[in-house]
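The complex appears here minus one protein chain, its other protein chains still in place.
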Amino acid sequence: MSDTQGDTRRETAGLLEIQGLKTQFRTRRGVVPAVDDVSVSVGRGEVVGIVGESGCGKSVTSLSLLGLVTHPGKVVGGSALFDGVDLLTLDNKGIRAIRGRDISMIFQEPMTSLNPVYTVGQQVSECLRSHASGVSRKAARASVEEMFEMVGIPEPRARLDAWPHQLSGGLRQRVMIAMALICKPKLLIADEPTTALDVTIEAQILALMKDLRRDTGTAIMLISHNLGVIAETCDRVYVMYAGRVMEEAEVFELFDSPTHPYTRGLLASMPRIGGERGPRKPLYSIRGNVPDMQQLPKGCRFAPRCDFAMARCVESEPPLLDASHATGNPGGKPHLSRCWLAEASGAGGQQ
Amino acid sequence: MSDLTLGPEVAQTLPEPVWKEIVAAFARNRLAVVGLGILLIVAFVALAAPLLAPYDPYKVKLGEQFLNPSWNHPIGTDMFGRDVFSRILYGTRISLLIGLVPTLISMTIGVILGLVSGYFGRRVDFLIMMLADMVLSFPSLLLAMIVMYTLGASLLNIFIALSAVGWAGTARVVRAQTLALKNKEFIEASRAIGTKDIAIMLKHILPNCLPQLLVLFTLNIPDSILSEASLSFLGIGAQPPAASWGLMVAGGREFLFNAPWVAIAPGIAILITVLAFNFLGDGLRDALDPYLKS
Amino acid sequence: MSGALVEARALTKLFSVGDGMFRKSGATIRAVDGVDLDIRERETLACVGESGSGKSTLGRLLIRLIEPSSGSLSFGGNDLLALGSRALRQRKRDMQIIFQDPYACLNPRMRVEDIIAEPLVSHDVGRGKSERRDRVAALMDLVGLNRGFMSRYPHMFSGGQRQRIGIARALALDPKFIVCDEPVSALDVSIQAQVLNLLEELKEKKKLTYFFISHDLSVVRHVSDSVCVMFLGKVMESGPTAEVYAKPLHPYTMFLVSAAPRPDPRQRFVEKPILQGEIPSPVNPPSGCRFRTRCPFAAPLCAEIEPPLAGRGPDDERRVACHFPRA
Partner (left out) sequence: MGRYIIKKLLISIPVMFGIMLTTFFLLNVIPGDPIALMMKDHISVDVVARVRAQMHLDDPVFIRFFRFLGGALHGDFGISYKLNRPVSYLLATAFPNTLALALSAALVSWIIGIPAGILSAVKRYSLVDNFFMGFSVLGVSMPVFWTGLLFQYIFSLKLHLLPVAGFKGPLYLIMPAIVLGWSSAGTIARLTRSSLLEVMRNDYIRTARAKGLREIAVVVRHALKNSMLPVVTVMALQVSGLLSGAVITESVFGIPGVGRIAVNAIQNRDMPLLQGSVVLTTFLVIIGNLTADIVYSWLDPRIRYGNPEGKK
């Protein structure tokens, strides 16, 4: 992506505008607000990162868009405008037309995301033929082979008829990417695409995703718990915690001047390769545990673990406040932080 | 940033203790509760049969053969004038006994062999599994029939036959569970600590098989009951004048046309008891589901 | 090499791939193939490598949790392989292991109290139940767990807490040497830091020596004094961590260190070499140097002769197994 560095201001009319998304899981022990009033936007051709620890609701957000949240989960509020169409109001037929064609997904576990009883070629061409009905079997097979070539699968023709169990994790993830891109979608949602892969294979897949985005202009929503992956791939980042967006910022802004204590805590607790710290110096660690989603604290959800918690934080939950003034980069993309500290530094609230 | 203190653990909201959750899940399944209710009644009847039975089930009264169901003979009388209702009450004893005891015996054998073959593997596993394949290759009824032929037809021999037949299924289930658990890290941890194999099998592997064994036990009992009934029906199980339901059905068979209740009623008793066990077993399986797959 | 608590020479472990009937049919996998290793007392030696590198197998070999196929292994100066079963059991008290998956390393049917007390029971340390309970309580304090939770079951704890229970169990017999098999890989970043700090603190307090297995290069960088890099059962390079990261000698190390994503957006403008190709199959590894099929610098020599793990630098501190080291 080194060549986009010059022009981050490109006309990025909103491809996807998620506003106040709410998804809940009704369990016998009460309602779990997995995604609680989340607003995320993705521009055309933009790579947006959603980072957060397990259980923060990042995956559920993406699944809610495509109506893939299974029972007992249910989308209960908010809107998701994609090219002007609200995905959440579409009926089954409507959302199905978008899945795999306009928005496609790849998942974390390449080992189990492919059906063991069909060849990888069949599974990818099935995606193409289910959307482009006019395509013959032979034509589909040709474009699948071409797609395998594009995602860097060696000897693509031979691999068309390979079974999933004959391929390594890296190759399977490339097949998943091929399947996702075969219908030339406008948005690719990648849910922890490289978490299950080895480091060198992860580097290959991340490089591949960057090249594909440059060549095809597909926007990517990258979901990960790994701040390193987010830093090297994304243009803008949302940090999520306990079902809420805690901070939203342009990637350089976020890593150079994180404002929300949770983001700062995450960055500080990551061991670094640079190794400024010798092994003897302990890492900063955010104390306590991820909150129990059924008994969320009244005020700010991070307050119990926050070193800067004030009385106000415990009483009322802050909205997403504009923190760009505090970080001296007023003109750029919004830098929002759900923390009273942002307000204290004179930034106007963004209601 | 904050200091190194490890910080007090934020009190984890304590989820319900395990058994409370299981009971709650079980109670939600109406059929299972009905099954349990029926079984309690059947158990009570088995215990109190002598008190409950209006007539002596074995006393022959030639004058009163094939009386239609009436007030004092709720299900009429059979070909020897015996009260069918009383005989069914006594039959509960045989069926429950036959259901529980051989199943317990055969499952104990199955658990031991399953654990050993799953845990130690290789040759001993190969031998035990071949033995199990052999036993499973016999249709269960046929194997029981052969054992009856060898030992002679009697209730006691049915116990032996059913105990000898049933172990293979349990052995396979326990072996599969042991294999799945064996490479789990908590078993490796125990070995690293130096816990002996026997302790690992009894303290770590077996407790994790219990939920599945409980379900298996509940679902094996009806098979045992049906096997005894079938053997007795074929005349190679319980011998007259025993009040075995299967035998009663066989006895009433010739008189099906004019006295259908003699043959049909004991069959209904078998059906209800077996259904109750199946409902109970299914209910247990759903309630224990999160704990079944280790 | 004196002063090493754990010394391994040409340690090898073969697994037979086949349906395991009577005959040993099929091929064998050389999971760990002739590994030389020294771990100095009170030091952390990290072992980094991708899947199939044999790092977990090596960890289990060092504490004889699995039996080596060949090679020598000594602990605290005496030969570990020559010990009879009784002596071995005694020796094993000094060596322990902690695991990766917090949800699989604890028996879900046992109370935390019994889990931590199991080592005490197996070696019948401490007189009677009450003394053992006190020891367990002390261990729980040591690892930052609330002793009040002693009678609870594992499913009532978070991932981080379960990992602490595993550590408490490992410390029960006051070991000298602990193999940590990816102890933080399954944890979230914030919890990861807590456990890493805990391990560091315990190492000081209890004078421990760690063999720290991980695939996460930043964790290895933070935790270890020295590191050995493994690929397909062999050690490619070993040496003090800072130096190995700063000036990697083996091409594989170079690719590994550069491949690890860093939490710094400017990294995207740095042209980084990316290692192509797949991890070769362990059943029939490439001849000569096992890395040659993926190595962009491979020469015909690499296919013929397997490069030995040769020492470099002052007292052979840095060791590399490559005909054409990078520096």
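Order of writing sets the labels: A, B and C. Residues in every chain begin at 1.
Just so it is clear, contacts are C-beta pairs under 8 Å (C-beta built on N, C-alpha and C of every residue); 3 or more make two chains touch, one makes a residue touch a chain.
The structure displayed is predicted, hence computed values, not measured ones.
**Student:** Among A:27, A:89 or A:166, which residue is in touch with the absent chain?
**Tutor:** Only one listed residue reaches the unshown chain, and that is A:166.
**Student:** If I consider the whole complex, including the chain that's not displayed, which of B:75, B:201 or B:270 touches that chain?
**Tutor:** Missing-chain contact among the listed residues: B:270.
**Student:** Among B:52, B:131, B:155 or B:214, single out the residue that touches the unshown chain.
**Tutor:** Considering the complete complex, B:131 is the one touching the chain left out.
**Student:** Since one chain isn't shown, list which residues of subunit A touch it in the complete complex.
**Tutor:** 66, 68, 70, 92, 96-101, 104-105, 107, 109, 112-118, 126-127, 130-131, 163, 165-168, 176, 179
**Student:** Residue by residue, what part of subunit B touches the chain that was omitted?
**Tutor:** Residues in contact with the chain left out: 130-131, 133-134, 136-142, 145-151, 222, 226, 229-230, 233-236, 246, 249-250, 253, 256-257, 260, 263-264, 267, 270-271, 274-275, 278-279, 282.
By our rule, only the chains that are shown with their structure count from here on.
**Student:** Averaged over CA atoms, how far is the centre of subunit A from the centre of subunit C? Could you give it in whole Å?
**Tutor:** Taking the average C-alpha coordinate of subunit A and of subunit C, the gap between them is 32 Å.
**Student:** What's the distance between the Cα centroids of subunit B and subunit C, rounded to whole Å?
**Tutor:** Centre-to-centre distance between subunit B and subunit C: 48 Å.
**Student:** Could you please state the distance in Å, as a whole number, between where the Cα atoms of subunit A are centred and where those of subunit B are centred?
**Tutor:** The computed centroid separation for subunit A versus subunit B comes out at 51 Å.
**Student:** Out of subunit B, which residues touch more than one other chain, so two or more?
**Tutor:** Residue numbers touching two or more other chains: 4, 6-7, 9, 12, 15.
**Student:** By residue number and range, which residues of subunit A touch two or more other chains?
**Tutor:** Touching at least two other chains: 265, 282, 284, 287, 289.
**Student:** Touching residues of subunit A toward subunit C in the complex: what are they?
**Tutor:** So the residues of subunit A in touch with subunit C come to 1-2, 5, 53-54, 168-171, 198-204, 206-207, 225-233, 251-252, 255, 265-267, 269-275, 277, 279-280, 282-287, 289-290.
**Student:** Under the definition above, what is the set of subunit C residues touching subunit B in their complex?
**Tutor:** 20-22, 60, 63, 65, 89, 92-93, 95-97, 99-101, 104-110, 118-119, 122-123, 144-146, 149, 152-153, 155-158, 161, 166, 169, 172-173, 194, 197-198, 201
**Student:** For a test of understanding, state which residues of subunit B touch subunit C in their complex under the given definition.
**Tutor:** Interface residues on subunit B, with respect to subunit C: 4, 6-9, 12, 14-15, 18, 121-123, 126, 184-186, 188-196, 199, 203-204, 207-208, 210, 291.
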